[in-house]
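So, subunit A:
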Amino acid sequence: MMEFGPGFWGPIVATAVMLFGVGIAYLLLLASRKYIAPKPSSEKLKTYGCGEEVKSEEMHVDSEQFYSPIRRAFKPFYKYVQPEHSGVLSTYLLWVIAGLIIVLIAVMLALR
Partner candidate 1 sequence: MSLNYIIAMLLFTLGIYCLLIKRNIVKMVIGLGVLTNGLHLFLISLGYREGGIAPILAGKMLENGATAEFAAAAVDPIPQALVLTSIVINVCTMALALSLAIYIYRHYGTLNPFKIRRLRG
Partner candidate 2 sequence: MAGMTVIVRTIGRLLFPFLFLFGAYIIVHGQLTPGGGFQGGVVLASAVILLLLAYGMEGAQAKVNALQAELADALGGMILVWMGLMGIIVGIAFFQNVLPFGSLGQVLSAGNLPVFNLGVGIKVAASILMVFYAMLRIQGGKEE
């Protein structure tokens, strides 16, 4: 048991509980397999790619669009900030100078 301010967190107990939970879940999974054997038809296993024949090796989630809902939620960020990471050294140096000025103003305000 160790104290972290309000409330407590017992790492060993928690880990034991989690391992116990994992064990139960695994047992449930095994048990369920016994009763309901999944038997999908071959039609269901086939991937539908707009009528195109797609080999299973070529199926891959595009890693850039993986979280497109989150991209939509933070649209301004991806519209304005991400394209600024353009790989141009001069831009990056400008950021450094801008950062210097921002930090200077902040420190001036704080230490006044």
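Criterion applied: all candidates are chains of the complex that A comes from, given by their letters.
Going forward, a contact is a pair of C-beta atoms (placed from the backbone, for glycine too) under 8 Å apart; a residue touches a chain by one contact, two chains touch by 3 or more; residues count from 1.
These numbers were taken from a predicted model, which means no experiment stands behind them.
Participant: Going by the C-beta definition already given, which one of 1 or 2 is in contact with subunit A within this complex?
Facilitator: 1
Participant: Spell out the residues on subunit A that touch candidate 1 in their complex, using ranges where they run on.
Facilitator: Residues 82, 85-90, 93-94, 97 of subunit A touch candidate 1 in their complex.
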